[in-house]
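Every protein chain except one is present and positioned as in the full complex.
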Amino acid sequence: MLRIAVIGAGRIGHVHAKTIASHPDATLELVCDPVGDAAEKLAALYGARAAKQTDDIFTDPNIDAVIIGSPTPLHIPHLLAAAKAGKAVLCEKPIALDMADVTAVESELDAITTPVMFGFNRRFDPSFAAIHKAVGDGKVGRLEQLTIISRDPAAPPIEYIKVSGGIFRDMTIHDFDMARFFLGDITEVFAAGQVLDPAIGAAGDFDAAVVTLKAASGAVATIINNRHCASGYDQRLEAAGDEGALFADNIRPTTVRFSSATQTDAQDPYLDFFLERYADAYRLELSAFIEAVENGTKPPTGIDDAIKALRLAEAATDSARSGKPVTLA
Amino acid sequence: MLRIAVIGAGRIGHVHAKTIASHPDATLELVCDPVGDAAEKLAALYGARAAKQTDDIFTDPNIDAVIIGSPTPLHIPHLLAAAKAGKAVLCEKPIALDMADVTAVESELDAITTPVMFGFNRRFDPSFAAIHKAVGDGKVGRLEQLTIISRDPAAPPIEYIKVSGGIFRDMTIHDFDMARFFLGDITEVFAAGQVLDPAIGAAGDFDAAVVTLKAASGAVATIINNRHCASGYDQRLEAAGDEGALFADNIRPTTVRFSSATQTDAQDPYLDFFLERYADAYRLELSAFIEAVENGTKPPTGIDDAIKALRLAEAATDSARSGKPVTLA
Amino acid sequence: MLRIAVIGAGRIGHVHAKTIASHPDATLELVCDPVGDAAEKLAALYGARAAKQTDDIFTDPNIDAVIIGSPTPLHIPHLLAAAKAGKAVLCEKPIALDMADVTAVESELDAITTPVMFGFNRRFDPSFAAIHKAVGDGKVGRLEQLTIISRDPAAPPIEYIKVSGGIFRDMTIHDFDMARFFLGDITEVFAAGQVLDPAIGAAGDFDAAVVTLKAASGAVATIINNRHCASGYDQRLEAAGDEGALFADNIRPTTVRFSSATQTDAQDPYLDFFLERYADAYRLELSAFIEAVENGTKPPTGIDDAIKALRLAEAATDSARSGKPVTLA
Partner (left out) sequence: MLRIAVIGAGRIGHVHAKTIASHPDATLELVCDPVGDAAEKLAALYGARAAKQTDDIFTDPNIDAVIIGSPTPLHIPHLLAAAKAGKAVLCEKPIALDMADVTAVESELDAITTPVMFGFNRRFDPSFAAIHKAVGDGKVGRLEQLTIISRDPAAPPIEYIKVSGGIFRDMTIHDFDMARFFLGDITEVFAAGQVLDPAIGAAGDFDAAVVTLKAASGAVATIINNRHCASGYDQRLEAAGDEGALFADNIRPTTVRFSSATQTDAQDPYLDFFLERYADAYRLELSAFIEAVENGTKPPTGIDDAIKALRLAEAATDSARSGKPVTLA
């Protein structure tokens, strides 16, 4: 039974708290958030303790592991402090808004000895994971072209956009990790950014993008992003090889199809939003974390994955702004 | 090159004339219809000759084969006359409206030596034929349950209904043949007739029905019929065995799917009506007829199939009227 | 917070215990089972108390409600005792193996004043419930034909078959309730039973069946059952009306499709078995029960539904054995 504290009582903190509470091998010990009574409210839902200071976590011998869901600029400080305190860490993406912040603490990150996993939850989605396994088993032969379609139901508030680090760090980061999950090292990034909502453009960001990634293997990945999708949270993946292809479709709340005089087999809109769509993925991510911590094995995603995804996000940002492809070392 | 005459310039006559005209191994020689200028009009479309009297066909040495698309009561007379004249015959279903009409000429039918095929076109539909072949190849193991869903887009005029012989002889006859195609001999029929449109009930007919057929093999077939379907011509089949199942879906004019805020993947209504839906089937049926005639082989459907389908239609009519199952000898 | 005891620590008892334990508005107080340490083992999983005697439940003031998952012959005794003790009851189907057992206690059943709900869980399946609502909202116009396909992945052990009351009471009972859910009163039943596995035939039962139900409304329902399905738990429903149709498809563990040189878009086998397939339905059933108990409203399914489903099962058994349709009063 892993005793876990959650840092950050925001949207993602709620996801993790709920996932822990219903997990047979974990208990939610404490929720920490400095803002108002956010921690208390979330903790109360699951009978956990609440704290305003993260120090309360790090010095608490009854806490085995920490899930970091604080604002991105605090990810590295919380990660380093938790690790120093000997806690296992599951940290949300991205690791930072700026590679410079990572580079500045490189030796400290290298020195971490406690288990650290990064929250690339989509790797644990049953459909994506099944495709990853099937590709690994050779079902499609050599993987040649990967297509990831990832559209949010609606853009977040403009205030969030402004501090988000931009679409590539905030949203595409998941798709970058997914591309690496399937293709390994990426050598070149070309990003075509789109400004569909002028307010988002005025904030210096893009709200849609098509990213081309060349992999060292010779494969090419395409990521199609949009901050908006009329039909819900559009999350698809297609892995095409020389002997076959695998596809993951959207998920709907029911299997109902409706036919009438004007159309046939109309289905429900897609599950909306990530809490529902990736509920299984969050649960399986937590299981993988618990398993790694308890067995002393390497977590399936680590600091290196977080850094490489961030590098791709920075490269894509540069590419979209400059209009030129960016080569990765 | 098979030189063919078509008897009957109605709806089904047009289907056959068009199919012959575009078939590489057949020519439309003549169209025969006693009513007005129907034969001339149809013949003119394809540069064929027209006649009012069927005798013109039977004495014409330039005609190898006859397709009989006359009103059902004339099927047997035309069939016998054509056979006597040494013509190969492709006759539309049903063979007659009444088994008594068949029994009365049993010895004459038995004496026929020219090739005779009956127009159970659905056996030649590429999807149904592929399923039939796969079942024969053992892909689903032992066939246990067959489900046929067959709904017309809209009921024919009440005048047609009145002379049609009833839903089982007129519409279900195709499904009876399909059940026999897959299951062989049928031993018992139970038909639940429905009267949804009171006008059709007043005409002494049903406009929907669910028919259960027990096969000698132990399998059971279910036929679900309706004279009306909001989404078009609903033509599906499901063959379930102990090792798997095969399904044939409806056909649509395009593959387009439409997703919006309220629904996803809505498709077109089904192809409507049998001319479009079974265009391939009519073409392949004609090919099978030509092949049998030219090679001197037995046509894939014969008088025996026509009689057995009619017997099932009569049994279903009796069952629906009496409310009791009917056992077949 | 409804405090619930579960009677019966078998397969269905486990389903209910787990569903209660993870439900925010319910607590599992006690598990009762006379056999060995079954109750203790199940209770221990969720920190509940265990008992061997049902009396311990009925006299316990800390128990608000009872879920009856005992063997079918005990359903009525447990139901009556629980009701007498003032407990709300959620009872598994069927209410009894024999209508005579129900008739014998008719006045006692009528006298029950505590809330009693019967576990027709499929009514709460999100897809079936959505279709039911849409039909009620008039989306398909007048409902004309209902098709229920319900195939288990594999037959239970022959020992179970022998005491099950037969396929219609044990398996089709769910489909009978579903037919009533959509169509209301049924006036006639015709059942074509099939014996595919001779061992099941030797036990006096059928292992597949096609049932035709005529509804008072003029609609007809078809139920296609099989104790075996190669691809998993086959659970589909189709509601066809004069203005449209609604379909519920099978559920798979992922959305993955696989295409290769020989086939395209192959998907996973169906979820297997009812614990997985109807996990949501059990949860929503429990919510409906809690809501009815706490609000003092009538539960969505009651003793009357249980009796009527059993009557249909008996009629179908008679029909399959006699080969004749059975009319219901």
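Note that the chains take the letters A, B and C in the order they are written out, and that residue 1 is the start of every chain.
Everything below uses one rule, namely that contacts are C-beta pairs under 8 Å (C-beta built on N, C-alpha and C of every residue); 3 or more make two chains touch, one makes a residue touch a chain.
Treat the numbers as computed from the prediction; the structure is a model and nothing was measured.
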(message) One chain isn't displayed here. Which of the visible ones does it touch?
(response) A, B, C
(message) Can you tell me which of A:37, A:55, A:106 or A:242 touches the chain that was removed from the display?
(response) A:242
(request) Using the touch definition up top, pick the residue from B:36, B:136, B:204 or B:253 that touches the left-out chain. (result) B:253
(message) If the hidden chain were put back, which residues of chain A would touch it?
(response) 140-142, 144-145, 147, 149, 151, 188, 190, 192, 194-196, 208, 210, 212, 214, 218-220, 222, 224, 226, 228-231, 240-245, 323-325
(message) Considering the whole complex, not just the chains shown, which residues of chain C touch the missing one?
(response) 230-232, 250, 252, 258-270
(message) Give me the chain B residues in contact with the hidden chain, please.
(response) 22, 126-127, 130-131, 134, 139-140, 243-251, 253-261, 265
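Here is the rule we go by: only the chains that are shown with their structure count from here on.
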(request) With chain centres taken as the means of their Cα atoms, state the distance from chain A to chain C in Å. (result) 40
(request) Indicate the residues of chain A shared as contacts by at least two other chains. (result) 250, 258-261, 265
